[in-house]
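One protein chain is absent from this view; the other protein chains keep their places.
For subunit A:
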Amino acid sequence: MVQVCQSTIIDAPIDEVWRVLRDFNGHDRWHPAIASSVIENGEPVDAVGSVRRFRLADGGELREQLLSLSDEECRLTYCLLESPLPLMGYVASIRLKPVTDGNRTFWEWRSEFHPPANRRDELVRLVTDGIYRAGFAAIRKLLSVGQRQVPIVARAVDAPAVARAMPKPVEPVSAAVSDRTRAIVVAKYGGPEVLEFREIGLSEPAYGEVRIRHTVIGVNFIDVYCRTGYFDLLSPPGVPGMEAAGVIEAIGPGVSGVSVGERVAYACPPVGAYSERRNMLPELLVRLPDDISDEIAAGALLKGVAASFLLHDVQPVRPGSVVLVHAAAGGIGQVLVQWARHLGATVIATVSNDDKARLVERLGAHHVIVYTSENFADAVMEITGGRGADVVYDAVGNDTFAGSLAALGVRGHLVSFGQASGPVGNWDIGRFSSKSITVSRPNYGHFTDTQEKLAPHVNRFFSALRQGIVRIEPPRRYPLAQAADAHRDLESRRSTGSLVLTV
């Protein structure tokens, strides 16, 4: 029998390292030797006894079984069931310990097995270097300070107060107009038909501003509210849109820390993203790392940041929480389902039809309710044995608000963060005392309007993407000129996932 033991120090807190390593099916997302992995029979990844079947980058297929898992000790043990290599009787364990001196992590990876004598050295070397040491290096890279650092562009320096007045008029009437660009303009509040594609003036970037050439533009329900006048973020005539990715094209006076050609994205007011090019202040721009595509940034930044503060700040979701997510097949719904599941919650999702139900089940929802065919509040009570949900994330509004209140347990929290089906109307809060209900109405801006507030959410979301905690399906693409079609599809509830406009 041989024993292999390798250990290292990772410069990240133990919680972060354990979050990655405890996912028994997550090794294909960080280990360079592993191409793909699935858990057999749809078992939960943290069920002791579950079997992962995975393929190596060189094509070999292996099966390994989880023998023990301890969140208390940050330790897991597994054994090899099938392998193209003669690693007979291979049992391995991973354990982590905190290094309190510096908030780092000690990681030990050890195993024992019975190799044939003539291949002993080769196999020990393979396990030591090809698996354990390569794994250390990959995790170190994944969690290194460089990857975790704030991806936010430096702020403008000493911008005079006058240049900060927001929002800027979208069609400058002064002599400063030096260029033209094409954009979608809301000439008056109304339906999708009011979205006009036309040329507008574009001034040089003013003091403290940068100009961005958009590549991909995100479409969000908030854009519909701007178009209809439900929110007063846009005064006609104006260009809607609060999310996009692109490249810095020009830099106005008084801006430092940004260079022409840098890839950036944003998800913030003021409106104006539905355009080929625009000027804006750089404070809330996010510098895009190489591994985040323009399409994913434009399609998911706003949803990811919103999901981050909804799940961590508005109502911290903890292991064992019962979370109800409405419109779970929608853009933000998909992120909430995956992330809440990762946080250890029991996730109950509602969707409008069976196709969406299948999609949401694949994302990891524990229970899916097709609300068109059953009463979701009753279903939640049945699923939870009468306990009810701890938190309901409800962006549907009018159609679901009453049911969401009914689905809550005692001291439950209804987070109303949208009204896709119409405003929720007036409610007598006295009735909430029957369950000590909390209702909150978070506003995106209040959680993201400074770099200090925004950066932790961006970092957390990018890290969740890298680690595969949240997977974003490729967004549905529409040419910028056809923004009205995108709005129609979004409002009709026909769409799933994200919608983007391409330039």
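Points to keep in mind about this one:
One rule holds in what follows: contacts are C-beta pairs under 8 Å (C-beta built on N, C-alpha and C of every residue); 3 or more make two chains touch, one makes a residue touch a chain; residues count from 1.
We take it that contacts and distances are computed from a predicted model.
Missing chain, UniProt protein name: "MxaD family protein", from among "MxaD family protein", "glycine dehydrogenase (aminomethyl-transferring)", "ABC transporter permease" or "Cytochrome c biogenesis protein ResB". The hidden chain makes contact, of the residues A:53, A:97, A:435 or A:477, with A:97.
Taking the whole complex into account, subunit A touches the unshown chain at residues 5-9, 97-102, 104, 106, 108, 133, 136.
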